[in-house]
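All protein chains of the complex are present and in place, except for one that has been dropped.
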Amino acid sequence: MKREKRIKIYVAILLTIMPGFLSGCWDSHELNTLSIVSGLGWDIDQDTGEVTLTYQSIIPSEIESSSSSNEGGGQKGGNPLRAIQLDQDTGASPYEVLSRYAQHASRIPFYEHTQVYIFGKDGVQRGIYPFLDTQARNPVSRPNALMVVSAEKTASDILGVQDGMENIQAFGMAAEIKLSATFSKFPAVTVLQFQNRLLSKTTAPIAPMVGIFEQTGREGKKTQKIRVVGTAVFKGDRMIGELNERESSGLLWAINEIKIGFVTIPEANLEIVKAKSKIVPELQGDQVKITIEIDQESNLVQYNGHQGITADLVQELEKGQAKEIESQVRAAVEKSFDLEADVFGFGDAVHRKYKKEWKELKPRWDDIYPCIEVVIKAKTHINEIGEINQALIKD
Amino acid sequence: MFLEKGRISNFQLSVLIIGFVLGSSVIISPGGEGAGHDAWIACALGLMEGLLIAWIFTALTKLFKDKTLIEINSLVYGKILGNGISLLFIGYLFHLSALVLTNYGQFFKLQIYPATPKTLSLLLLMLVCASTVNRGIEVLARCSLILVPIIILVVFTDTLLLIPHIDLNNLMPVLDAPIGKLLLASHGAASFPFAETVAFLMVLAFVDKPEKGPAAVSRGLLIAGFILIMAVARNVAVLGQMAEITNYPTYLVAQVIDIGDILTRLHVLVAISLITMGFIKISVLFYGTVLGLAQVFNLRSYRPIILPVGILMVILALTNVGNTQEMFDFVNKGYPIYAIPFQIGIPLITLVVAKLRRLPQKGELDA
Partner (left out) sequence: MFRLLSKKMRRWRPSSSDNQTQAKQNGSPKYLSQNLEGNLQILREALGQSSDVIIRDMKINSNSKADAAVIYIDGLVDRNLVNHDILQPLMFNLQVIKDNVKERHSSLIDYIKSSVLTVGQISDTKDIDTVISGVLLGNTAVLAEGVTQALLIDTKGWETRNIEEPSNEVSIRGPKDSFTETLRTNTALLRRRIRDPRLTFQSLQIGERSKTDVAVAYIKGITPDNLISEINQRLERIDTDAILDIGYIEQFIEDSPLSLFPTVGITQRPDVVAAKILEGRAAILVDGSPMALTMPFLFMEGFQNQEDYYARPFFSSSIRWLRLLGFILSIYLPGTFVSLTAFHPELFPTQLLVSVAAAREGIPFPVAVEALLMLSLFEILREAGLRMPRSLGPAVSIVGALVIGQAAVSAGLVGAPMVIVVATTAIASFLVVPYADAGALLRFIMTVVAGFLGLFGMVIIQLEILSNMAALRSLGVPYLSPVSPLNLCGLKDTFLRAPLWAMDSRPEFLDSPDKRRQSPGQMPRVPQTKPNKREGQ
């Protein structure tokens, strides 16, 4: 009897669990029911606040590499210009649009591979808070996605540009932004970084700006390309201004995000090997003084003059470099003072060093900020001067 | 002692404790609320408090070797009062077990499998724990010997992969949080998860070398504590201030991993491998519950009650909380206070009473 009872219990458990299995797997999505979204574009109407969402999704069959499609007939080959498709949808709030798409599209959007979030210029000036909250609250996609502002009017403009070299345009754009950050031109900002800047009540969020360039190729054929053109500066969730190329570089110098790149001075071109910077705050009574210390090493890659390379000349070049760097940073600082936006994170630096005083300073930071005394000290060192030590044309 | 014939070694005990402490803490970071980016300091302070509490209850087991808390209570307070207190303790273990299930259930439903009903995932998890408890404490210890090193490896790899994203500035300034909040948070960290090792009062009886038991417990706590402190510090360093806002920092942090575009989006892998720690924690608590019940009611074996208790556990886990916010509220605010009588109260008072009554007397050791 005991054994029978046990059998009864086991079968009862089995019968209880089985319907769970038999009724289908709730979370399983066949790959061909998913549409992989590579980039999202958000446009918010200035007046009504309506959200327009542009999806760029990947069509896998068009990406097929040439080798496997040989038997299926030549038609199956990948056509790079058709590897992505754009869809648009409009609604009153971001989440509404996100779910609306899911209702009348043939496939469920899959955001885990989204690499880029683009915001139209208009929307950004109105404030992107609804989007930010949706993104943080819902586990929709990764914190590594890049935040980008469109220099054109809308985000969909950018998403529609087919670059030709990259199959999937959003990935190409992401790669380009990351490359420009590596080359120390413009920052690449992930969602996480943006959120952190937002959370710190004094630091201003930034995001790179992307615009369309027209290029005339062979036979006068015009092709459009995407380029990173500036850095957008936010206050809270609204964009209040932008930094141009020089100012963006200066910003990167100050916040220790210089990786590789070039410094161009009238006499020479120098390639950056290593660069480090530190923001050192100092509190003198009520006056905040910030010293930006920059340490840089570089190689001489092009010399415009006709002299031989001597130690003195090298020193001069170093000084010239330091001046150039300092002026870039100064340009960025001035612009940020203009915009009254602490893009450098000076507030956080003061907080870290002066715990107690910060409590008092924080609420007044907006007023204090433009009055900060900023001292920029750049130290450069030229490592290598290249293969030749004399000029080709001597004076 | 015919209820459990198995014996575990001290090494296995340490490993079991590590698995237990890492249990749900890998999902819900300890010391979170209120301490801000000093959460890791709160965690460290909590560890110390936990070690103290461990010292208390291992002193109890040193006094009464080979006896589980139920038997100790009967000896110290007499059968009726002792069983009453034991039942309260068992209730705590049972509730805690259901809480861990709730934690996992919520997390899974929210982040990993939104469409699967919680009942199914909790039921499956409970069934695995039930079948392991059915096989005895030795089997549980052996499983943990394999699972815990793997998970430690996962946590370390996680941290290693995040090194490019770590910004130590996020941890500064140190000791920024107001002292009051810090102490509260550290007590929170102590009660969850460090002092929960009080559940091992039901397991320490089966160690083969009881004199080395307390050292093993401390070892396990220290190792697990360091791992947790490292994890919490890393979370803050990578996520900055998002670490305070987000509900599941370890999960968010895993989403940031990005090496060469191949090792990305590993968060699901991380989360799922962390179920194994939940398995260990729930199994230990489950074991304590059924063993305790069997001892209080003088049953011949705890096997028949495993399934009913398990099902009740799942029911409790499902009905426990209405939503995630309630759960977090309880974990952060209510639980640290609710746990005090069980984690500190019962062991301490029992120890004091035992010493006052000059127990154990020679004859009672071999019951």
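Observations
The first chain written gets the first letter, and so on, giving A and B; residue counts start at 1 in each chain.
One rule holds in what follows: contacts are C-beta pairs under 8 Å (C-beta built on N, C-alpha and C of every residue); 3 or more make two chains touch, one makes a residue touch a chain.
Since this is a predicted model, take the numbers as computed values, not measurements.
The residue touching the chain not shown here, chosen from B:L147, B:L183 or B:I245, is B:L147. Of the listed residues B:V238, B:L266 or B:V290, the one in contact with the hidden chain in the full complex is B:L266.
Although one chain is not drawn, the whole complex shows that of A:E30, A:D47 or A:E387 it is A:E30 that touches it. The omitted chain makes contact with chain A at the following residues, 4, 7-8, 11, 21, 25, 27-32, 34, 36, 58, 60-61, 63-65, 68, 71-72, 110, 112-113, 171. Although one chain is not drawn, its touching partners on chain B can still be listed: residues 9, 11-12, 108, 112-113, 116, 121, 124-125, 128, 131-132, 135-136, 139, 141-143, 145-147, 261-262, 264-266, 268-269, 272-273, 275-276, 279.
Simple rule for what comes next: only the chains that are shown with their structure count from here on.
For the pair chain A and chain B, the distance between C-alpha centroids works out to 40 Å.
Of all residues in chain A, only 9, 13, 16-17, 20, 25-27, 112-113, 136, 139, 142-144, 192, 195-196, 199-200, 348, 351-353, 355 touch chain B in the complex they form.
Listed in rising order, the residues of chain B touching chain A in the complex are 110-111, 113-117, 119-120, 123-124, 127, 169, 172-173, 175-176, 239-242, 245-246, 252, 255-256, 258, 264-265, 307.
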